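This view holds just a subset of the chains, kept in their places.
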Amino acid sequence: MNKSKNSSQINILLRELIKSYRKDSGSNFIDDTNLPVNNSIKEILDLLLEVLFPGYKGIRKITTENVSYIIGSLLCRVRGLLIEQITRTLKHECRLKNSDNSCDCAKNAEAVVASLLDSLIHIRKILQTDVKAAYEGDPAAKSLEEIVISYPGLKAIAIHRIAHELYTLHVPLIPRMMNEIAHSETGIDIHPGAEIGERFFIDHGTGVVIGETTVIGKNVKIYQGVTLGALSFSTDEEGNIIKEIKRHPNILNDVTIYAGATILGNITIGKGSIIGGNAWIKDNVPGGILVGHPYQKNIEKKL
Amino acid sequence: MNKSKNSSQINILLRELIKSYRKDSGSNFIDDTNLPVNNSIKEILDLLLEVLFPGYKGIRKITTENVSYIIGSLLCRVRGLLIEQITRTLKHECRLKNSDNSCDCAKNAEAVVASLLDSLIHIRKILQTDVKAAYEGDPAAKSLEEIVISYPGLKAIAIHRIAHELYTLHVPLIPRMMNEIAHSETGIDIHPGAEIGERFFIDHGTGVVIGETTVIGKNVKIYQGVTLGALSFSTDEEGNIIKEIKRHPNILNDVTIYAGATILGNITIGKGSIIGGNAWIKDNVPGGILVGHPYQKNIEKKL
């Protein structure tokens, strides 16, 4: 294939691509405002985790003398990045909603970021309880540091607590991007809408799914492969799924849910109950009981 | 330990390593042609996703004026990288097969890349149907953009549709590398050999496995932890596994498969059927029915 043939193929392809960008909506961003940048959201999370767990990445040596400079400069940088990305996503939403341009997206972004920064001390406090719950709940954990620097469950809940704050501040897109960054790194998929109390511990974690309208109390422990999901979706008269309805479980305080259990629908698991591995729950469970999967004797066959 | 002791340890180790490289085959690449570079394959996928969903990464601001320059330069770059990597893998295969050097691998690579580029418009069109299916199938989805920039299921199917094209063009190694790049990022493992129709939606996705000879129709929806696998492997007279036999399921149009279901063997799930969560299927399922796992009442015990 000679050079002119190549360049003519690319020219034809380019023309058709641009035509197709114009035709469809949704993933066609021509002349649209820019979406948030995934790599910036990753950097924001990295910086916030460093503020919440100083020294956890081991890159910066933090001492009594330099701590205020290091953390201060991290905070300034993360503030700037957050304002930039939240401004983008607010502008994008304004455009989608055909607003009249009276909205000052940049100013609104500043207010959102101020609220998030205000919540950092509280987020740090509650994350300390998560670290302790992991240490007390896992016989393989050798130290609190091990949990901070290596447990995927801690990373997932730390990112969730930040994303959930932005979700409650009605920031579009970015909380879900944060959720999926954590999901990709840890295999744990917590929708930013979920409300989760202190002393929360997910062990191993791969395959955990926690839906948007889930509410979890204090001191709850969850193992790998647990789904807190929706049972069925309500539809409107035209058969379209109705969005934003409470459709996920409520897990009360002190509940433990073992690996692979599936809990579906807007039901309640009572205080202190234990859900056995692989159990399948679609009804309310009272407090103080163990619900096990009725494992029959396995079939055995000589090979 | 002093310096000379260190360097003597490394010298001895080096000698033994090189001896061991020569001895075994398979992972011994001395004097062999180079294998494809994983980081280049990642860059190729990034560029192709940007072409298929312009602006999705948020890095490049795309407008009516600049769109043809930006996308045109992406296409030129991805074309060059693809030719380089596909030439490598074709040369490597020629060497493995002890071909007579009459094969013009570089020219063959150019032809393969031309075919892939020709298919991009079709791939983009079918991916648009996947985006819409996700939006219509998930009550938590707030916008089409959210799906494009954050849903792992969309990333997995987008990469699969590219990898599958190269698989049908008989490119060795690279389709599986693409599949595993997607698997690592999303937890979704789709073998590039699988044939998948339009309007395909995987929700959450962690733990999904779709085998090499699976055939999936249109408008199929799959949840996390679903396996479409092989039941058993045929072996030849010497007990070696026979490769490349049709051994995975056929999923007809409009089927939904809930979380954790396992469907094994070269069987067919009929049009419009629903497979319940955790179901275990080894036989054909007719169309239009619900197949559920026979959950018994759970065992309950006061704690």
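The first chain written gets the first letter, and so on, giving A and B; residue counts start at 1 in each chain.
Here, a residue touches a chain if its C-beta (ideal position, glycine included) is under 8 Å from a C-beta of that chain, and two chains touch if they have at least 3 such contacts.
Because the structure is a prediction, the values reported are computed rather than measured.
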With 2 chains shown in place, count up the copies in the whole assembly for me. 3
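Just so we're on the same page, only the chains that are shown with their structure count from here on.
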Along chain A, where are the residues that touch chain B in the complex? 1, 6, 9-11, 13-14, 16-18, 20-21, 24-32, 34-40, 88, 92, 96, 172-173, 176-177, 179-180, 183-184, 187, 189, 191, 193, 206-207, 209, 211-212, 225, 227, 229-230, 233, 240-245, 247, 260, 262, 264, 272-274, 276, 278-281, 288-294
As the complex stands, chain B meets chain A at residues 51, 53-59, 61-64, 67-68, 71-72, 75-76, 79, 107, 110-111, 114, 117-118, 120-121, 124-125, 128, 131-132, 135-146, 148-152, 185-187, 204, 206-207, 224-225, 259-260, 277-278, 293, 295-303
